[in-house]
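Below is one structure; the comments refer to it alone.
Presenting chain A:
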Amino acid sequence: MSKTATFERGIHPKYRKELAAGKSITQANLPQRIVVPVSQHIGAPAKPEVNIGDEVKRGQVIGSTTGFVSSPVHSSISGKVTAIADFPTSVGKMVQSIVIESDGKDEAISFKEHPDYMNLSADEIKTIIKDAGIVGMGGAAFPTNVKLSPPKEKTIDTVIINGAECEPYLTADHRLMVEHPREVVEGLKIIMKSLGVKEGHIGIEENKPDAIKAMESAISGEANIKVWPLEIKYPQGAEKMLIKAVKGREVPSKGLPMDVGVVVQNVGTALAVYEAVRFGKPLLERVVTVTGNGIREPKNMMVRIGTLMSDVIEQCGGLVDGAVKVISGGPMMGFAQWTLDVPVVKGTSGILVLAEDEYVSSDQYSACIRCGSCIDVCPMGLNPSILSIYSEKGFYEDAKANNLFDCFECGSCAYVCPAKRPMVQFIRLAKSQVKP
Partner candidate 1 sequence: MTGKDMIKITVNLVVIYVIGGLIMAYVYAKTSPIMFIKAKEEKEAALKLMMPEADKIASLGSWEPHEKHAEYYAARKCGELKKVSVTDEKTGKVKEDTECVDPQDIGYIVEGYGKGYSSYIHVLASVDKDFIVKKISVLGHGETPGLGDEIEKDYFLNQFEGRTVDTLVVIKGETPDKIQAITGATISSRAVTEDGVRNGVKLLKEKLSGEVQG
Partner candidate 2 sequence: MSLKPKSNWELIKNGMFGENTIFRMAISLCPSIAVTNGMKNGVALGISVVFVQTMVNMTVSLMRKFIHPKIRIPIFMLVIAGYVTIIDLLMATYARPIYKEIGLYIQIIVAFASIFARAEVYASKNKVFSSMCDGLGMGIGFLLAMVVISFFRELLGKGTLFGYPIVSGSPLLIMILPAGGFLAVGLLMGFFNWIDMRFFGGKGASGV
Partner candidate 3 sequence: MATEAKAHELIVSVSPHVRGQETVARIMWTVNLSLLPAFIMSVYYFGPLAAFVTGLCILSAVLSEHIYQTSLKKKSTIGDGSAFLTGLLLGLNLPPSVPFYIPIVGSVIAIVITKLLFGGLGYNVFNPALIGRAFLLISFPKLMTIWSEPTAQFVAMDAKTTATPLGVLKEEGLAKLIEIFGDKTDLYMSLLMGSRAGSLGETSAIALLIGAALLLYRGYITWHIPFSFIATVGVMAWAFGGQAGLFTGDPLIHILSGGLILGAFFMATDYVTCPSIRKGQIIFGIGCGAITMMIRLKGGFPEGVMFAILLMNCFAPLIDRGVKSKKFGAVKEQKEQKK
């Protein structure tokens, strides 16, 4: 085992992973009804391929791609399309969604298996991945096949699997690595093959020793794959931070990981890639951590895409009385929900329910006292204090001149701010007011 790798700065929030870390992944019940938004990813929305009243089967394409940066959607149950209309999603927007009522039979279309998947060509792999509707499952939901097709002038030499899972509370990736280490490694190998890359890395934060152990035994015999224990620090799992920790390379400002020859994929994505290429299975379900003190039984569940959050929460015993906040994703970058009737989508890594004791109100905030805490923790080396002040006073151009657009809104500054200033909100406001 090598020395703990990490990046500069960052914060140490309370991780609270113990709530769900020990819970094995359980299969969620077959939902009565699913709501599948046509846009679950970054890029152009998919086009609905079905009409109201159509019978669909599990795995059937119900929305097709409309551009290069786009991804198809599939039905995760068998049943009848009952509506195609705008529905709320977990990011707060209304998105065109296809509603399917289950017929209870859960019939699947036939999937095309590839037992000799390592012999497939790079292009074949990419096509399979694209058709399977696989997107980045860490939260950003960028179509995976696009990430695997870098422009010709960029030479990619490294693939990193992101098992850091630095968001507090979440344990979905953790459980995946413990329970399916072999599949994750195979997924990594497929990704490496599709990119023609020899070097693979898996970064895991040190607070998951069982995952590190499982992954290390899974890579035994793979000479060019390495597992990196990472320091327990937020935001260790951000792409740029992970690359810095593992490879020591800094992604330039306004650049992408591919600019330094690296592709980063989430653990869940690697697994989905393996299942798609080996068994021909499209992305129909994902692991969702349902956790927090506001939930009766925290669980890690395999949930079908499109299942309503209320349905999932019901299966975890429902909310406790003091539950105040439901978040899709992690506590640092996730979205607070105003309704629970939103579907689990490809990028939903967790459903976090905070109870009163975990909730810190930020309604009341005071002036910046320039303590510099935020500067000490900003992983991008920015000055969040001055950015928030500029934004508060309306000097958006000044904020831009202070590298506003390098901020990826990890929330570290807002976490440490003693004046409880809504730093991220200020920064988002400024970003919306000026062009990059």
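Candidates were picked such that all candidates are chains of the complex that A comes from, given by their letters.
Details
To be clear about the criterion, contacts are C-beta pairs under 8 Å (C-beta built on N, C-alpha and C of every residue); 3 or more make two chains touch, one makes a residue touch a chain; residues count from 1.
Keep in mind the model is a prediction, meaning the values are calculated, not measured.
Put simply, of 1, 2 or 3, the chain that touches chain A in this complex is 3.
Note for the complex: chain A touches candidate 3 at residues 8, 11, 13-14, 168, 240, 244, 250-255, 260, 310, 313-314, 318-319, 323-327, 331-341, 352, 354, 358-360, 362, 366-373, 375-376, 378-383, 385-386, 403, 406, 409, 411, 414-420, 422, 424-425, 428.
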